[in-house]
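Could you have a look at this structure, given as structure tokens, before my questions?
The complex appears here without one of its protein chains, the remainder shown in place.
So, subunit A:
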Amino acid sequence: MVYDLEFEKPLAELEKRIASLQRKGERLRPEEHVQLQEYERELRRRTEEIYRSLTAWQTVQVARHKDRPYTADFIHLMCEEFFELHGDRRVGDDQAIIGGPALFNGETVMIIGHEKGRGMREKMYHNNGMPHPEGYHKAIRLMEQAEKFGYPVICLVDTQGAFLGLEDEERGQGSAIAASLYAMARLRVPIIAAVIGEGGSGGALAISVADRLLMLEYSIYTVAAPEAAASIIWRDKVYAPQTAEAMRISARELYALGLIDELVPEPLGGAHHNHRLAAENLKMALIHHLQELRQIPVDRLVQMRYEKYRAVGPFGFAS
């Protein structure tokens, strides 16, 4: 385990003590052995305590943690087989979104997800998970293919948002996102979206209009990145933590508001401490929801999806 976030300092301290005792190995004296066990218990207790009451801003740090499992990791850990499809058949292949058919629990599904990439080189290759319009066009192509063959679609969401360059405007970032929302609204196969890290703005929504929306326990979903929201409301990024709090972005809060369907538990200290367990938890949740959705006739499914989105957003009438 590696605790490297600001609020994890007390945990890192304990971890260091544990490591130094562990290094003694065979030479550990009996009272040191007892001490080691005590430290380990303490670490678990403190971790649980801290993670039970993360602030919104701390959750943002966890959701963005560089060691968190990404889409490619989840695909690798959850699927028996995967064949990556490339390209939007128009302009290029945007590696900020990856996808293709996969064998999942013995059945073919279409998996599509944002991929941030690990390390400098990968991050450049995947544009840190921030799609260009081509990425959304590729996603639409894959979804329509899934519809043709009757495969359910699983989307893994993990992006700060769509990329914001002049070239993206030239190639129609807005149109591309709108087209993806449109395709998902009427797609005639089950769709499950799971936020595995950051659900950032329209760039995330574009692949998460779904029959079921799941979120990993320490993931976030924001109307705009907290920094962007702070500069919109206050014209200053330094208010990002307060803005994050006010916007209610954590999976737990969104679950409490009834805006997501399931909260998928993460390993102690966050998904980055145990990729395998995180993937197992997500896989179990996905299997459960897939089984439910497969029972529903497709007309009814599309109807229910419509009603779900139609109903969102409370309002009142001034007297």
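The rule we apply is simple: a residue touches a chain if its C-beta (ideal position, glycine included) is under 8 Å from a C-beta of that chain, and two chains touch if they have at least 3 such contacts; residues count from 1.
The rule we apply is simple: contacts and distances are computed from a predicted model.
For the chain that does not appear here, its UniProt entry gives the protein name "Acetyl-coenzyme A carboxylase carboxyl transferase subunit beta", which is one of "(Fe-S)-binding protein", "Ion-translocating oxidoreductase complex subunit C", "Acetyl-coenzyme A carboxylase carboxyl transferase subunit beta" or "WD40 repeat domain-containing protein".
The residue from A:18, A:60, A:75 or A:224 that touches the chain not shown here is A:224. Across A:143, A:177 or A:194, the single residue that touches the chain missing here is A:177.
Contact with the omitted chain, checked across A:107, A:144, A:169 or A:292, is made by A:169.
From the set A:18, A:43, A:72 or A:209, the residue in touch with the chain omitted from the display is A:209, counting the whole complex. Residue positions on subunit A in contact with the hidden chain: 162, 164-166, 168-175, 177-179, 181-182, 184-186, 201-202, 205-206, 209, 221-224, 228-229, 231-234, 239, 242-243, 245-249, 254, 257, 259, 299-300, 303, 305-307, 309-310, 312-319, in rising order.
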